[in-house]
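Note that this complex is displayed minus one protein chain, with the remaining chains in position.
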Amino acid sequence: MVRVAIVGASGYTALELIKILLRHPQVKITAVTSRQDGSPPIATVHPSLTGRLDLRCEDLSPEQIAERADVAFACLPHGASTAVIPKILAAGCKVIDLSADYRLSDPAVYEQWYGEVHTDPTRLGSTVYGLPELFASKIPGSELIANPGCYTSTSILALAPLLCAKLIEPTGIIIDAKSGVMGGGRVPKLNTLFSECNEALSAYSVGKHRHTPEIEQVLSEASRQQVQVVFTPHLIPMDRGILATIYPRLTRPATQAELLQTMRDFYQGKPFIRVVDHLPSTKDSAFTNYCDITVRFCREQLIVIACLDNLIKGASGVAVQNFNLLCGFEETTALLPA
Amino acid sequence: MVRVAIVGASGYTALELIKILLRHPQVKITAVTSRQDGSPPIATVHPSLTGRLDLRCEDLSPEQIAERADVAFACLPHGASTAVIPKILAAGCKVIDLSADYRLSDPAVYEQWYGEVHTDPTRLGSTVYGLPELFASKIPGSELIANPGCYTSTSILALAPLLCAKLIEPTGIIIDAKSGVMGGGRVPKLNTLFSECNEALSAYSVGKHRHTPEIEQVLSEASRQQVQVVFTPHLIPMDRGILATIYPRLTRPATQAELLQTMRDFYQGKPFIRVVDHLPSTKDSAFTNYCDITVRFCREQLIVIACLDNLIKGASGVAVQNFNLLCGFEETTALLPA
Amino acid sequence: MVRVAIVGASGYTALELIKILLRHPQVKITAVTSRQDGSPPIATVHPSLTGRLDLRCEDLSPEQIAERADVAFACLPHGASTAVIPKILAAGCKVIDLSADYRLSDPAVYEQWYGEVHTDPTRLGSTVYGLPELFASKIPGSELIANPGCYTSTSILALAPLLCAKLIEPTGIIIDAKSGVMGGGRVPKLNTLFSECNEALSAYSVGKHRHTPEIEQVLSEASRQQVQVVFTPHLIPMDRGILATIYPRLTRPATQAELLQTMRDFYQGKPFIRVVDHLPSTKDSAFTNYCDITVRFCREQLIVIACLDNLIKGASGVAVQNFNLLCGFEETTALLPA
Partner (left out) sequence: MVRVAIVGASGYTALELIKILLRHPQVKITAVTSRQDGSPPIATVHPSLTGRLDLRCEDLSPEQIAERADVAFACLPHGASTAVIPKILAAGCKVIDLSADYRLSDPAVYEQWYGEVHTDPTRLGSTVYGLPELFASKIPGSELIANPGCYTSTSILALAPLLCAKLIEPTGIIIDAKSGVMGGGRVPKLNTLFSECNEALSAYSVGKHRHTPEIEQVLSEASRQQVQVVFTPHLIPMDRGILATIYPRLTRPATQAELLQTMRDFYQGKPFIRVVDHLPSTKDSAFTNYCDITVRFCREQLIVIACLDNLIKGASGVAVQNFNLLCGFEETTALLPA
């Protein structure tokens, strides 16, 4: 059994992670941490865990975490991760980080988009980006894995096959993305109040969303060319799900059938990618680790459509997928059948 | 033209009030107040008011409010109202208070349910309770009107005709009430986050909701007997609307037709009460000042069902109805046609 | 491996059932039936099953079903079940029927509430009512199990411990029940359109909902006294979840602690019942086979609150729970960890 700690357990990705890990036959959750007063039972923080996990939320030090666990999942806000992860690693515990802190490889880019100096810059260039469909081979020996962002995974999974095959231009790719509200976290804020989001639809962070450099970095690395995207996120009145409607320019004429085949070949043997013929709905992949992708044409314009559950394939599910690869378990353990 | 101030303009009831008052031919909104830094335009606080109201949110003193306005609508949280209303009144401006501060007539009951000593107790016994269907005659000369709560209005309007006719027992009345989330206000809190409320249904404040003593006081006064209710509120994943399903015990056998007729007689000439034959949906009275009521039997058990828009008939609409009566305007001005 | 058929596979309970059974290590789904033209792949009918189940929806005869499967789950509308189940049984296949057809034990009661003469009346008195928390011992040897209704299970699980302990009066029990929309099925109807249900709340079928006699029959049988309820269902704008707020009369004074303990004792060793201290939300049991129950007092009035996922614990989950008991598998197989 692998002993696992959940660091920062009060949010939605932590809850989702716990639910998945409770189904994992090789995992024992040994610690859940948060800074709440009085070490409340986790079932008080997340009532859905009543009768399912009998642990208290403790305010543990990095050393205590490393003593209790072989692998820690860090579900902290960006900035908070770099404050504790180096110490957890130093104490001999592996870490899968769900924050954005170790995703970018260039400290200057981090500072530009996050407005803060990165406090652990030497790890940036060397940390594995945990998108198993692209980087599975790098994961097994790692001590730290940077779990991808939700918009990021959706966009990268949709575009990587076509960029790698040089079927689309690497620049000016328009990504019109739509997300459910749970991706916004569990800290009370005006813009994620029910009465603000319900029956409402708007774009936000246009031209400045922090997943932009992450998408570009990973696609550039994967396709060995400078990729540049136009990324527009929208908030949708639903709990979970991201759908990206993507408008790339073809480098040469191609048919829908040819493009779908390119995608199917690219994702051959990848258990969580479904290249589908129909127009996918977020509801079809909700509560699963699947990413559904298809392509269409409108006149000569190619449209790539991809969707996934932002809390699972976009966060906690792929974290467990990474964990499985890290520990040498079957990649689909606890994730399939969904 | 009556000059009107909105005191505490950043919340949902204030917004709703402004929208209604903008349709009122006899009203000029002359001030909107809030404690926000920098006196932002009201359209910054409420983007839906863009192009509709060109005022800034100012942090005005009670005296400044009274100088600018003939009537002030106070949309403050309970406790905050008593801090400013006496001064606004002293400065010669009438007030319609949408908070709970002046609804109860007994300071001891206030203290019991709100956990604070009332700081303006002498006004408690003498303030008009602004439910025009019951107390219209008392409103015209008032300087201060206590606007009713949303659950309260729904429950009272459903029960008053039957209690006054002594058709139902005054005690043990079960009120199973369901409310949309906007009634919970616009201050960020965990329990009104989209991701907590959406796709969720639960009871809350069971046995201790503060509208309980208000319902009992007003129904007791209206029917001249000691009324006692069992009140259970539930939170429903929708913006607006309250529906109360009420289970009273009949004092003598009666038919559905007889009870409906009693209600229709009671509300004869009341423009906002619709005693209907069908089972009403909150959607049918949403965005209007109507309250829909019907009765049914399940075996011998009487069931009274009432619903209204908690932001309008349950708050800002009835406030304007009170305002119309106070100022001698047609009761339906700015409210009908809806 | 047990070979399983899903009869009537195009609806929501069938979809949910398939998803659960795909996680069952002892089950092979060998047939899915529907009357759709052209035997479409099940993934065309339910796109979420893409890549998860490679079967076509076939229009099979009862004999063909029995040839392919050891156990058939019937997900047909009431009335349709009695047309095929006797033939499936006659051909040697066991059946778990999710319709209402075999739940009532008296053909006259069936006719009164369903408006049709029952065509297989001899089986009514002898069919096991598949609520395992009450009737687990009767399930193993059965050839036919009547799977309970969703409102029914919620109400029965909430009330059985207190009725059996004679702590509450058996008559006049008010059940104010609220349900998500998926319980209304997948056949297009005006009253389950998005634009009718969304942002709407209403009671329906007041005094005449067909789960009423079912609740009364089972509770009467379980507590050996004539139980009579007042049942009021409401439609809530959310996909799944039922919450029942129940107002029984105590037979003698009792405390909240005593009543909770009575419930905990009653459900000792039952893995899917969580007697909780907090006020449960439907979201906490959504997508699980749990039923959460608590009690509260409002003055002297006892309030019992219970909730569950109407598609799982209220339909397909309990069907698998019944299947497990029928086949001698661990009761929680494919259902826990949730």
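We just call them A, B and C in the order they show up, numbering each chain from 1.
Everything below uses one rule, namely that contacts are C-beta pairs under 8 Å (C-beta built on N, C-alpha and C of every residue); 3 or more make two chains touch, one makes a residue touch a chain.
Note that the structure is predicted; figures quoted are calculated from it, not measured.
When you scan A:Met1, A:Val117, A:Val206 or A:Ala257 for touch with the missing chain, the hit is A:Val206. The chain not shown here is touched by just one of C:Lys189, C:Lys208 or C:Arg224, and that residue is C:Lys189.
Screening B:Leu22, B:Ala108 or B:Ala257 against the full complex identifies B:Leu22 as the residue touching the chain left out. Counting over the whole complex, chain C has residues 12, 181-182, 184, 186, 188-190, 192-199, 237-239 touching the chain that is not drawn.
Where chain B meets the missing chain, the touching residues are 19, 22-23, 44, 47-48, 50-52, 199, 274, 276, 278, 280-281, 283-285, 287-288, 290, 292, 337-338. Listed here are the chain A residues that touch the chain not shown: 172, 174, 176, 178, 180, 196, 198-204, 206-207, 228, 230-232, 234, 236-241, 243, 245, 247, 279-283, 286, 296-299, 301, 303, 305, 307.
Here is the rule we use: only the chains that are shown with their structure count from here on.
On a Cα centroid basis, the chain most remote from chain B in this structure is A. Bringing chain B onto chain C by least-squares fit of CA atoms involves turning it by 180°, to the nearest 5. Of all chains shown, the one whose average CA position lies nearest the global CA mean is C. Taking the mean of the C-alpha atoms as each chain's centre, chain A and chain C sit 36 Å apart. Counting partners per residue, chain C has 199, 280-281, 283 as the residues that reach two or more other chains.
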